[in-house]
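The structure is given below, and queries will be raised subsequently.
With one protein chain removed, the remaining protein chains of the complex are shown where they sit.
For reference, chains read A, B and C in written order, and residue numbers begin at 1 within each chain.
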Amino acid sequence: MSEHTATWANVYDVRPKSDVPAESPLAWSYHDSGRPNVGANSRVVMRERAMLGHLILRGGAIVLDDVVRQVLGLPLPARPNSLSLDESGERSIQWLSPDEWLVIVPGGEECELEGTLREALGDAHYAIVNVSGGQTLLELEGDKVCELLMKSTPYDVHPMAFPVGKGVTTVFAKSSLILRRVGETRWELVLRRSFADYLYRWLLDAGEEYAIGVEA
Amino acid sequence: MNKSLKQPNRLKEGGRIDRSRKLSFTFNGKRYQGHAGDTLASALLANGVDVVNRSFKYSRPRGIVAASAEEPNALVQLGSTEAAQVPNVRATQQALFEGLVARSTNGWPSVQRDMMGMIGKLSGSLMPPGFYYKTFMAPASMWMTYEKYIRKGAGLGRSPMEPDPDIYDHLHQNCDVLVIGAGPTGLAAALTAARSGARVILCDEQEELGGSLLDSRELLDHQPAAQWVAQVLEELAGLDNVTLLPRTTANGYHDHHFVTLHERRTEHLGETASLKGGHRTARSRMHRVRAGQVLLATGAHERPLVYAGNDVPGNLLAGAVSTYIRRYGVVPGRRLVLSTTNDHAYRAALDWQDAGREVVAIVDARSAPTGDLVAQARERGIRIIDGAAVLEAKGGTRVTGARVATIDAEAFKVTGQAETLDCDTIASSGGYSPVIHLASHTGARPTWNEAILGFVPGLVKGVHAAGSARGIHDLAEGLADGVAMAARALETLGLSARAIELPQIDARHEGAACALYQVPHEKPTLRAPKQFVDLQNDVTAAAIEIATREGFESIEHVKRYTAMGFGTDQGKLGNINGMAIAARCLGKSIPEVGTTVFRPNYTPVTFGAIVGRHCRELFDPERYTALHQWHVEHGAEFEDVGQWKRPWYFPQTVNGKQETMHEAVARECLAVREKVGILDASTLGKIDIQGPDAREFLNRIYTNKWLKLEVGRARYGLMCKDDGMLMDDGTTSCLGENHFLMTTTTGGAAGVMEWLELWHQTEWPELQVYFTSVTDHWATMTVTGPEARNLLAEITDIDLSRDTFKFMDWREGKVAGVPARVFRISFTGELAYEINVQANYAMHVWKILFEHGDKYGLTPYGTETMHVLRAEKGFIIAGQDSDGSVTPEDLGMQWAVGYDKPFSWVGKRALSRSDTRRTDRKQLVGLRPKDPTVVLEEGAQIVFDPDHAIPMPMVGHVTSSYYSPTLGSGFALAVVKGGHHRMGETVYLPMANGQTHAAEIVGTIFYDRKGERQHV
Amino acid sequence: MFHIYCPYCEELREEEEFHPKGQAHIARPADPEACSDEEWGDYLFFRDNPRGIHHELWVHAVGCRKFFNITRHTVTYEILETYKMGEQPTITAESLANREAQGSVQVAGSGQQTVGASNASVASVKGVKA
Partner (left out) sequence: MQRYSGFGLARHALSHHENWERQWRNPTPKKQYDVIIVGGGGHGLATAYYLAKEHGITNVAVLEKGWLGGGNTARNTTIVRSNYLWDEAAALYEHSMKLWEGLSQDLNYNVMFSQRGVMNLGHTLQDMRDIQRRVNANRLNGIDSEVLTPAQIQEIVPIMDCSKNARYPILGASWQPRAGVARHDAVAWGFARAADALGVDLLQNTEVTGFKIRDGRVYGVHTNRGDIEAKTVGCVAAGNSGVLAQMAGFRLPLESHPLQALVSEPLKPILDTVVMSNHVHGYISQTDKGDLVIGAGIDGYNGYGQRGSYPTVEHTLQAIVEMFPIFSRVRMNRQWGGIVDTCPDACPILSKTPVKGLFFNCGWGTGGFKATPGSGNVFAWTLAKGQAHPIAAPFSIDRFHSGALVDEHGAAGVAH
């Protein structure tokens, strides 16, 4: 990183190098509400993918496109509400607004990625913000996921309106979240930390009739 | 067999009920039996129960009139236990289930012998419309007493007194075509749309889909109509793109084709929803449907005729008679007189005769009815009296006869001698009113169609009424209309309709109907026996006539003066008749009198269903910080701040006794002032700001200067709206040349974020800057007090020395092994470090702080202590010490106002308006109570002259007030008129208990006036 | 409940995702200090309140967080068009009156409301929804 751009912004790896106990935003919920077992009759299964790296990327698509492709090996989704995933499904980039994307990578990669992106972006006008502590990713799987989502969000989750590879920010119960479809029966929810318990309790309540289970 | 278990009116065969399944139920304490497939109404009729309720105003005995949603009388209280009570259930819409318990909503001691009925009989003539407005006025002081007695008569059913044992939910649906009503038209339309590949929802309020075809006499493709229904439903059920919703009422049609459908999921099974596989299910469900196009196939409601005594049990709608016979195998009487204006109603007489009971006569208002059904009746030898109508029903708790005479409907005259026919049932039909309720929810004005003698839906883009709902009552035409309207809807959506084959129906000739609403009586309306228009609200034709005589000429006036249409049936039966009567009285036509407007709901909907899951623990989100579990485990009392749960104080148990808030706060305050305390400040809003124009942006949005803030430094800023009033405050730190971290108040976070975006996106898009919320990413722990440095030094690699890490500096480093940003910002006036770490590691850091903090007396404190400490320092809380009418100058914060900044920042211009320049504005000051033991009440009003008579001129109020354990006295912040120039003056606070406190106006800083302690 | 086409997300979304922010196209005076009290008061508080076509500022609060403009009929609630910040409306009360005079288009009148085609079938529709 050039010295000049280094002074522009403060890039700080907030992830400890040493082995420090970490708590996901759902730690309290598991403690307080528990985790219903996954059973044979569970038609929705929920699992958290905690401690991932979450970056918000701001800038013009033209500015970011090449760099993202180079650094992440993924195309910058230019179409509204679309999502690119790498082959492993571990790295993704999602359109949030015409000048905003969400990048999710395996935990620990985010700071280095931020540095590399900044390096590559040079003098351009952009912003990168690490929000890894502020959100978590919840995966829902099962044949009743759509119905569970229909109880929770007015957004149309029918395959015609919400194909695999789509992602939107929308209303969910009395809160909001990012909703992504990563497979025919597999969905991801990106929850904000402070609302995570409410949303977790909502999902358990609305999912009760589908014998929803939570994988540890 | 118990006598009460017989069903005297049940036919031996026929109907769609399941005769193999007997269900017993209780009505008004008496046990009866019915069958699966019955409604409560059909079961009551089967058992020969005539009186089901008492009327609202006159307490007259009432029976079942209709078979569906339009029923005005048969309202019952459901439920065997307190918690399961449901008031005002329409018996015609309640499926029978085993063990159902129902009672009449009115009637004391019983519906058969009712005390109020006596009073109603005696005083009915004293209760013309509007009688309340004309009496109970003298003496004025007595009104509340009169009202107490009036209220005793209020209401129908009663609310349960225990919380609801059931749950409810919502389902958000999206579809291309929503078809409302699954009668012939709706089925044809749904099939057309479904075969064309559209996403279709078909709903119907009844227990079964099929509508009028379920009791039709017609043959479709030479088969009973129900067979065709079954075929269509089978096909629809097999299609992925179709959702079928029986027992589902479309109750509200909102903007842009948003329709709410109320699905009763368990009410046909029991009074509360049972567990399914050990899991709770929703008693009912609200479908929130966003449709591309809406097809209203809602059919029509039959209008009864208005004649004297038309409310006596045994008066029914003609169509209802057919429905009870054909669908439920119940014939609700022995000897029938049918009074009609149209051919269609003849079905009732034919069905009655088919059921083996006697048709005494058909009284037809037309002079020479023709039509195939008429011919059929004549062939059967049924007596038909032409040009006549039933003038009056005889009987008390059951019809005993019908007075019939020829009439001249147009001249509103009885022309012949009345003849009394011996009968126990009178069925009447005055024509058919399209069900236009949903269309009229959208704001569309219905229009009168003289050809069908009814209102049809006003035209609304994207709404398609079809079949009976728009006045096409013929079955074959209705089916074809369903197809045509579906095709039109599909075309609008850009889909091409696939044709369906319509069933073959034998053509039938129907004669024209005639217009008759109120049947004339020999006596003028005001002297004739009561002729009811709105049965539920006891509105009579006479009442309408009186209203028009009194100058109530608009139909809205008539309705409001008489209460017509304000019942739970919203006048489904009565409104058109009422309008016709008003029109007659005013010498106008029906459309001249006005139109009738319906509002959601089509039929009443349980609050719980509208609420859905958003109740109890899920009423509103509770937002937690990363340290919530620790707070709970350490006994915190919580304060609601916005949606956040913040620790308010941490009461400890001392000598087996839990501290009061006062004690806890005093302890927490002293700990901070003398040792070290810690606050979870994670709820403060945090906004990451990046871009080359970030500084310029801050300079415009804050009142103070930002161009020279160095990297590594923080600054406090005030934010105003453009009216000059304080909006929010907080510190913002410079993280890099183009990188800032802004903090906001807890409650203001979302608003400030949107505020920044508003100005950036709408006014200054040329500024290169981005804002991102990082409130949840960072957890913030404030370690403050004289020992703060010593404590922190134990677990950080940051150089904390006073000269290198100064007040209002921030530094990076590890705290408890976790990378942190530490800000030397103080809201307590003490040495303070705000430690920010990635929230996932917050609990670890917090616990390590406590591991090391014990020896320093580290004390957790909550918002209450935070408030005391900041107030001692004169630090404001936006929203508490300011209220939307307070400028930075009023707060005495001119030091934070950049008067000479080149850009006219948000709020600046407004400060020079004549009112904001006044010197006697309310200004923030400190108050020192003369009696140091007094803690002034927050919100206490301030006066200069305590002896002034009421109303007293008030000059300000107390905004913050606490006991300070440090000062050993109470103290307060307040706004006082011209307060900045009144230092040392005495003001007074007259309190509710008669005491008046005196206080001295002082500066706002009560502790460490020079601000030395935060710099140590 | 409105169904609103977000010109940035390029699809119809539920009203619950949006916040109305008052009249559109209210520009802050370029030189506030040069304004009289009256002019400043007008800017702060005085708004058009038409019974008919209204241009409004909305924000896609739970979504892309972008502000944009809506042209809406305040009686029928029909949304005639939505357009991005910095753009001007193509439909105004005047333009509608002209078109009505020419008889070329049916003007929203009492009793009409938005044609809300479902998302599935408006994928091709751009920012302007007629």
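The rule is simple: a contact is a pair of C-beta atoms (placed from the backbone, for glycine too) under 8 Å apart; a residue touches a chain by one contact, two chains touch by 3 or more.
The structure displayed is predicted, hence computed values, not measured ones.
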In the full complex, displayed partners of the excluded chain: B, C
Chain not shown: contacting residue from B:Gln227, B:Gln353, B:Thr916 or B:Ser969: B:Thr916
Contact residue for the chain not shown (choose from B:Asp481, B:Asp693 or B:Asp728): B:Asp728
Residues from chain B at the interface with the omitted partner, ascending: 56, 84-88, 125-126, 128, 131-138, 140, 143-144, 147, 150-152, 154-164, 166, 252, 254-255, 258, 260, 288, 441, 443, 526-527, 542, 546, 549-554, 556-557, 560-561, 563, 568, 570, 599-601, 604-608, 610-612, 614-617, 619-620, 622, 639-642, 723-728, 745-748, 751, 877-880, 882-885, 910, 913-916, 937-941, 943, 950-952, 954, 957, 959, 990-992
Where the unshown chain meets chain C, residue by residue: 1-2, 15-16, 19-20, 22, 37-38, 40-42, 44-51, 54, 56, 72, 74-77
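Keep this in mind: only the chains that are shown with their structure count from here on.
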Between chain B and chain C, centroid-to-centroid distance (C-alpha), Å: 27
Rounded Å distance, chain A centre to chain B centre (Cα mean): 34
In chain C, residues with contacts to at least two other chains: 14, 65-66, 119-120
Residue numbers of chain A (touch at least two other chains): 154-156, 160-161
Chain C partner contacts - residues on chain A that touch it in the complex: 80-81, 96-98, 100, 154-156, 160-161, 168-171, 176
Chain A partner contacts - residues on chain C that touch it in the complex: 8-11, 13-14, 16-17, 62-66, 119-120
Chain B contact footprint on chain A (complex, rising order): 7-10, 12-16, 18, 20-25, 27-28, 31-32, 41, 51, 56, 58-59, 99, 125-135, 147, 150-156, 158, 160-161, 173-175, 192-195, 197-199, 201-202, 205-206, 208-209, 211
